[in-house]
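Of the protein chains in this complex, all but one are displayed in their positions.
Order as written gives the chain letters A and B; numbering starts at 1 within each chain.
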Amino acid sequence: MSVVYEVRDLTVDLFTRNNAVRVVDGVSLHVKRGECLAIVGESGSGKTVMSFAPFGLMPPGVSVDLAGEITLAGQSITGMAEHDLVPLRGKDVAMIFQDPMSALNPARRIGRQIAEVCELHLGMTKPQSQARTLELMRLVGISDPETRLYQYPHELSGGLCQRVMIAMAVAAEPKLLIADEPTTALDVTVQSQILDVLRDLQTKLGMAIVLITHDIGVVASIADRVAVMYAGRLAEMGPVDQVLTWPKHPYTQALVAAIPRPDDAVGSPFRGLPGMPPLLAGPIRGCAFAPRCVHAFGPCTTQRPPIRATDAEDWQATCHLLSHEVEVLA
Amino acid sequence: MLRFVFGRARNAAVLLVLASMLCFGLVVSAPGNVAVLVAELRTPGATFAQIAVIEEELGLNDPLPIRYANWLSGVTEGDFGISYKTGADVGDAMAGRLSVTATLLAGAAGFAVLLSLGLGFLGALRPYGVVDTLTRAVALVGASTPTFFLGAMLIYGFALSLGWFPTFGFGDGLRSWILPWISLGMLPGCVLSRIVRVGLEEEMTRPFALTARAKGLTRNVILFRDALPNIAPAYLNALGAQATAMTVGSVVIEPLFAWPGVGALFLQGVQFRDFMVVQAGLLIFISFFILLNLAVDIAVMFLDPKLRRQGGH
Partner (left out) sequence: MRLAHKLRESLAGFPPLALWVLFAFAVVGVLGPYIVPHDPLKQNLLAAGQGFGWDHWLGTDHLGRDTFSRLITSARTSLVGITLVMAIALVIGLGLGTLAGYHRGWVDEVIMRVTDVGLAMPSLIIALAMIGIFGTGYWNMIIALALAWWPAFARVSRAVATTVMNKPHIEALRVMGASPLRIYFGHLLPATTGSVLVYATADAGGLALSIATLSFLGLGVQPPTPEWGQMLVDSLPYLESDPRQVILPGLALTLVVVAFNFLGESLALNRVPRPLPAKLLRLRRDEAAGWSALAKGVKA
């Protein structure tokens, strides 16, 4: 399988009026054709910025600096200017956002919002793009597409809006799809439908998917591999079933332990992680997780742990415990 | 949809009735006896007997509701009474001037719209750039310059010095209309340009603008295709308010350029305390405001998909 998207040693600095923040710190990862990589972390762990900043997609007024190497479909896009990035968006890489209701333009018919992607990237005429739009709407499971074509976002449910977003995103058959919390704003029943649509499209189109989420359930149901982020750094990355079953990094362990289990007694206390993630407005010495880590010892507060391969293939974690051959207690 | 239009129309009708009461009440509450004024007009040095006759003739001794009803039925037929100063028929005088004022307002509003969209978009294309700073400075100064001062300067520059346009008058067609249009349209145009500029930028920070960028559209395309339809309702509302203000501006511009319009006549009425003219002018202006607001409300409904569909159910 070929690598579609790869970042090496990616660092993102975000500048605000009051301070500078290192939101992403030395992350390396890749995703292959037909593969789904889930990026997990609590809010503020840099997962969204990490996924959008390489393509120049920051909200207006936000200044960021990127360092590291970024490769999309065999082409280096490191440090590319905005006007070179624009043609890639929608064609090679497409995005789905968290809140589909506000991500669609409220003043325009949804048919047009999908069709303009076909016109832009596939060079279609209006009748052609309309036919393609109907096809896409059926593909993502929108019933009665001929009527929906002329409706406005506020007339559709959240689930339908997200389907429209997906149709829009896959219109030009991108090689990479970045989905930022695509199910967070939706009802639980709708969530699984949307995940089904995504999985279905992935096999049909052979896209690589980067799925940003904080929901371990979503990760388990759709992702092939998972990357766990903490404070802008990669904590652990590996195949989903292995990482979730035998997490190596103490942070992943805490995350997995926090998932409610069916055999929990009714009313048993919530197993959260005590403490707060660190402020990123300054250099973090050592391991970012050290202050909250139950296993922290000597080097954790002074030396930044390097990324280490584990005994399994394609499975890494950044923790001093691994290098010191210390048995991690689960 | 129809229900929405009917609802608004009913509100407008109620406001029209209130406005007519206001105009009627204003003259009734005016200091001094109207009959004395009319008697003086007919025969200087009128006696009390003559004044009493006129009081009876004008119906001044009737109870107020009856006087109001009589006046209102006259007004609906275009009879605004007779000027107490000149004896001229106010309704006729106003009717002949409506087209002049309409020309002024339509041209000035057209100029204001073009100017506001031009300045607003120019600034929004590259926010906080050189062009943006310049257009915003122009808009600030333009929105602060008194209409009469701008008019005087335009007359001095383009009529007296350069001789491109006549200094005053209405009859020369387009050539004599340009300067008044610019004079009256500049201030509202500059105020509106700020609404366009800020509105567009606000829309560009909303999530759907990020979606549009993720699709691969360029900023300029997004401004026109995605942001513009979203600021349209707010823009139309502001345009309505500015058009209302422009109506008042006609009171300044028409005398300055010697245009025989409603504004000029209204000003004469105010200057010479010609109650009937003031009353008629005020009623015409306020009726225009109310109908304009109604038109804006309906237009906004057509532009806002949410309102349009809600009205349909």
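Keep in mind that, in the parts below, a residue touches a chain if its C-beta (ideal position, glycine included) is under 8 Å from a C-beta of that chain, and two chains touch if they have at least 3 such contacts.
Keep in mind the model is a prediction, meaning the values are calculated, not measured.
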Out of B:V5, B:V27 or B:L41, only one touches the absent chain, namely B:V27
Among A:F15, A:Y150 or A:F297, which one is in touch with the chain left out?
-> A:F15
Missing-chain contact among B:A39, B:V90, B:L105 or B:I155 belongs to B:I155
Chain B residues touching the omitted chain (full complex) = 15, 18, 26-27, 29-31, 127-128, 140-141, 143-149, 152-153, 155-156, 160, 194, 198, 201-202, 205, 244-245, 247-248, 251-252, 255, 266-267, 269-271, 273-275, 278, 282, 285-286, 289, 293
Missing-chain contacts mapped onto chain A = 13, 15-17, 19-20, 22, 59-63, 65, 282-283, 285, 302-304
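Definition applied: only the chains that are shown with their structure count from here on.
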Chain B-facing residues of chain A, complex | 55, 57, 59-61, 86-91, 94-95, 97, 99, 102-108, 116-117, 120-121, 152, 154-155, 165, 168-169
Give every residue of chain B touching chain A within the complex, in rising order.
-> 127, 201, 204-218, 225-226, 229-230, 232, 303-306, 309
